[in-house]
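Of the protein chains in this complex, all but one are displayed in their positions.
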Amino acid sequence: MHLLSIDDLSDDQIATILDEGERWFSYNRQPRRNDHRLDGLTVVNAFFENSTRTLLSFEIAANRLGAQVVTMQVEHSSIKKGETLDDTARTLNAMRPDALVIRHRTSGAPASVAAIMDCPVINAGDGTGEHPTQALLDAATIRQHFGRVEGLKIAICGDLKHSRVARSNAKLLGRLGAELRFAAPPSLMPDDLPGGALDKAVEGADVVMMLRVQRERLEEELGDAPGEYFERFGLTEERFATAAPGAVIMHPGPINRGVEIDGSLADHPTRSLIVRQVEMGVAVRMACLDLLTAERLPR
Amino acid sequence: MHLLSIDDLSDDQIATILDEGERWFSYNRQPRRNDHRLDGLTVVNAFFENSTRTLLSFEIAANRLGAQVVTMQVEHSSIKKGETLDDTARTLNAMRPDALVIRHRTSGAPASVAAIMDCPVINAGDGTGEHPTQALLDAATIRQHFGRVEGLKIAICGDLKHSRVARSNAKLLGRLGAELRFAAPPSLMPDDLPGGALDKAVEGADVVMMLRVQRERLEEELGDAPGEYFERFGLTEERFATAAPGAVIMHPGPINRGVEIDGSLADHPTRSLIVRQVEMGVAVRMACLDLLTAERLPR
Partner (left out) sequence: MHLLSIDDLSDDQIATILDEGERWFSYNRQPRRNDHRLDGLTVVNAFFENSTRTLLSFEIAANRLGAQVVTMQVEHSSIKKGETLDDTARTLNAMRPDALVIRHRTSGAPASVAAIMDCPVINAGDGTGEHPTQALLDAATIRQHFGRVEGLKIAICGDLKHSRVARSNAKLLGRLGAELRFAAPPSLMPDDLPGGALDKAVEGADVVMMLRVQRERLEEELGDAPGEYFERFGLTEERFATAAPGAVIMHPGPINRGVEIDGSLADHPTRSLIVRQVEMGVAVRMACLDLLTAERLPR
């Protein structure tokens, strides 16, 4: 079993991951020693695209279950020597890891790799494709805060066109019964998501999830200075004031203060769940690694 | 005891490594937990030259025996600050690792380092010198497939001049009783190996081992487009058809499809042992790490 897309998960598996994620969240907060269920298993992180927080999160999650972690970063990869992705996958598979976590700048690359691997593969973000563990940690964070996801009005706002986070969340939060709203600048509106205006999306929302905008994109595609983008498409205090009472703010990070979100909103002591998302990330990835490897090595 | 060259091994030690390598190969294929014999030992990988597959292979091998693995990559090294190799070796030795795996672009560098270290040193490839664990995994792969190495006709073809793989294999496979044939483009013919023409080397061979050619070298030294090299010096289906019945194809990887080898030969379901070599690589390196550290910490 692989976790390449939210579509790979049954409703039961989603429920298990959210439940176990919350349980690991509490476990990680206590003075603890690592769990030992993955003792003696090898988890390989193959990151063909740089990422501090996602890589660290997976490394810590695997360690905390007792696994041995080996990380391959693209700069050191044979890819640069002209090896095909399939040949790299055959090489990785021949080393007999017990799970493979892969991030790649090309959409669909993890699926190609998974077709070759004998072990479970987790997609840690592929191009403009999916980022299923991010959506799972987002859902777990929302559920932990509100006690439910069903019926909540959730606005996902920003560069929808390039966002694998938006794509995975659209699937997962939709399946969990949320009422979704999407908003993007006109030039960053994708074809497959029903984007609208930011003000309308935020108004009355229970959750406002802002997406990161790439600074390169700001200049090239929008012709905007960061300040201008903020005025037109950022989460300002004025905009957030129109959300539902008790509304919360989320962001997959890293945040651009004053670009897509007001710094004081990001730091809001009760309304911002941004740091909580990071914490839930380790917990949910522990749940995913546990679920996927359990099939091969029953506990 | 160090493993810098095939010359460092007695015939008995070679036999032990091949036997144990085959045993670990089977072990790694089963649903398994890591072995614990190197629990609490520190293996340092000092890679002064980038290499994805060799580094990963050593990291996984050490982990699978229970060792703690610390990797130092050249980009982060004091070498850039002008430290001499001897000073780096003294520093590494002072940290009291239990084994050191070293790759370096200068031939002889691992031997200089080993002269300083108190722990066993494994040469993971030095310039145009040797790459003994590659030869050992190649021999183990051949022996596993044919049941023997003795008497087999083995053709080693390609950039012999710069190939530490060829150099180590010439020693090892020769000692194991193979009948060796070498073939290289005229400008890539070394002085110390008896190179000949490709067609003659492949004809009737039981094993055709193709070497990687550096794309930079293609242009600079050969003035060839990749396609031309392939026609003149690559393993084409026509050429391979002249090999012995049941002949197999090997390559240390990463492969250049359509340059030194036809892609469909590389992928041949029964004749290509290329992926098998990678798998045997982890196993043979486990055997080497086990053998070398056993002297210091009896089991």
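We just call them A and B in the order they show up, numbering each chain from 1.
Everything that follows uses one rule, which is that contacts are C-beta pairs under 8 Å (C-beta built on N, C-alpha and C of every residue); 3 or more make two chains touch, one makes a residue touch a chain.
Quick caveat, the model's predicted, so the values are computed rather than measured.
*Asks:* Out of A:37, A:145, A:217 or A:276, point to the residue that touches the absent chain in the complete complex.
*Replies:* A:276
*Asks:* Have a look at A:13, A:34, A:84 or A:144 and name the one touching the chain we're not showing.
*Replies:* A:34
*Asks:* Of the residues A:51, A:144 or A:242, I need the one that contacts the missing chain.
*Replies:* Of these options, the touching residue for the absent chain is A:51.
*Asks:* Among B:1, B:72, B:189 or B:244, which residue is in touch with the absent chain?
*Replies:* Once the missing chain is taken into account, the touching residue is B:72.
*Asks:* Return the single residue from A:37, A:257, A:271 or A:296 that touches the missing chain.
*Replies:* Only one listed residue reaches the unshown chain, and that is A:257.
*Asks:* Contacts of chain A with the missing chain: which residues?
*Replies:* Looking at chain A, the ones touching the missing chain are residues 28-29, 31-34, 36, 50-53, 55-57, 59-60, 63-64, 66, 69, 73, 75, 215, 253-257, 275-276, 278-279, 281-282.
*Asks:* What chain B residues would touch the chain not displayed?
*Replies:* Listed in rising order, the touching residues are 39-42, 44, 68, 70, 72, 75-78, 81-84, 87-88, 90-97, 296-297.
To be clear about the criterion, only the chains that are shown with their structure count from here on.
*Asks:* CA centre of chain A versus CA centre of chain B: separation in Å?
*Replies:* The mean C-alpha positions of chain A and chain B differ by 39 Å.
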